[in-house]
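All protein chains but one are shown in place.
For chain A:
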Amino acid sequence: MTDRTDSTGTQPLRTDALRADVADILGVSPAEIGDDDDLVDAGLDSVRLLALLNRWQVAGTSVSFLDLAERPTVAAWAGLLAPAGE
């Protein structure tokens, strides 16, 4: 797993930071969430996803609800949230 920094140079969004955000919104420990776990099985629903999206948009990321919702795993999201060109 490599560190990633987004192109605007703000807070880097690493996979484990992403996992921590997901765990926080679900109210579980990050250790309970594997890269390829279906987050629906972990209890993710649309309102929690929106809260996450909101958090990340505030942090400057632009990714759509649809894209995240289509493949709800940490691994897929890490790809989506990676800055263009990487």
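Rule of thumb we're sticking to: a residue touches a chain if its C-beta (ideal position, glycine included) is under 8 Å from a C-beta of that chain, and two chains touch if they have at least 3 such contacts; residues count from 1.
Throughout what follows, contacts and distances are computed from a predicted model.
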- Query: Looking at UniProt, which of "TRAP transporter small permease protein", "Alpha-D-ribose 1-methylphosphonate 5-phosphate C-P lyase", "4Fe-4S dicluster domain-containing protein" or "Amino acid adenylation domain-containing protein" names the chain we cannot see?
  - Reply: "Amino acid adenylation domain-containing protein"
- Per the whole complex, from A:17, A:50 or A:75 the residue touching the absent chain is A:50
- Query: Taking the full complex into account, what residues of chain A touch the chain not shown?
  - Reply: 25-27, 38-51, 65-66, 69-72
